[in-house]
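After the structure tokens below, expect a handful of questions from me.
Only one protein chain is missing from this complex, and each of the others stays in its spot.
On to subunit A.
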């Protein structure tokens, strides 16, 4: 066989074909053609689903707080993986030619690679979710960034953690020492929060307007510029995709 056929959608699909078409995917191309052109000029990167996942992974790994879950993207990629796995199954049953073996090898290797990226992306989020569980549970704005499964995780984690803490430690202390959300006079809190002022490395994908610095001065961020800067200052640029965490 000379080409991979497309399979009908699995549970994650929305009815469109799963396997990427030869040209860049139509869905990705119409979104912001300008940004894509810039991207090409900058580092000749593609705009396919795996590239988007790489970006999500890098962003999550570098950002001090929990970013919005890329549910649509993750679903789409799970759909692709599903379809490719089925295809390999079919090919193996039918008895594959030598050429098909070569293709199966490549497809399996890509599935392993993408699977690793997905797991690492989710694991990175989980580390932050567990670290900041009490803060997230107390902050509705943070919860909107989580998937349903992640919300369940954060809630049950905090519940189990506090039960155990109270049973084994805090419950045996005098009552005035039992709080789990105390703020010390020096400003330290028992509820840890993401440090939004943490310095991050950014790489500008385009010229950005002047950015207001905490001391009132302004900073010009030029295309291709790489800066070490407080996350809080550039958070909006990151969300708009004008700069990338790196």
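Assume a residue touches a chain if its C-beta (ideal position, glycine included) is under 8 Å from a C-beta of that chain, and two chains touch if they have at least 3 such contacts; residues count from 1.
The rule we apply is simple: contacts and distances are computed from a predicted model.
**Q** Pick from "LAQU0S12e03202g1_1", "GPI transamidase component", "Tubulin polyglutamylase complex subunit 1" or "DNA replication complex GINS protein PSF2" the UniProt protein name of the chain that isn't shown here.
**A** "DNA replication complex GINS protein PSF2"
**Q** Considering the complete complex, identify which of A:72, A:94, A:127 or A:181 is in touch with the unshown chain.
**A** Among A:72, A:94, A:127 or A:181, only A:127 touches the chain that is not shown.
**Q** Can you tell me which of A:58, A:137 or A:178 touches the chain that was removed from the display?
**A** Checking the options A:58, A:137 or A:178, the one contacting the hidden chain is A:58.
**Q** Can you list, in ascending order, the subunit A residues touching the missing chain?
**A** So the residues of subunit A touching the missing chain come out as 1-4, 19-22, 24, 43-46, 48-51, 54, 57-58, 61, 64, 77, 80-81, 84, 99, 102-103, 105-107, 109-110, 113-114, 116-117, 120, 123-124, 126-131, 186-190, 192-201, 203, 213-215, 219, 222, 224-230, 233, 246.
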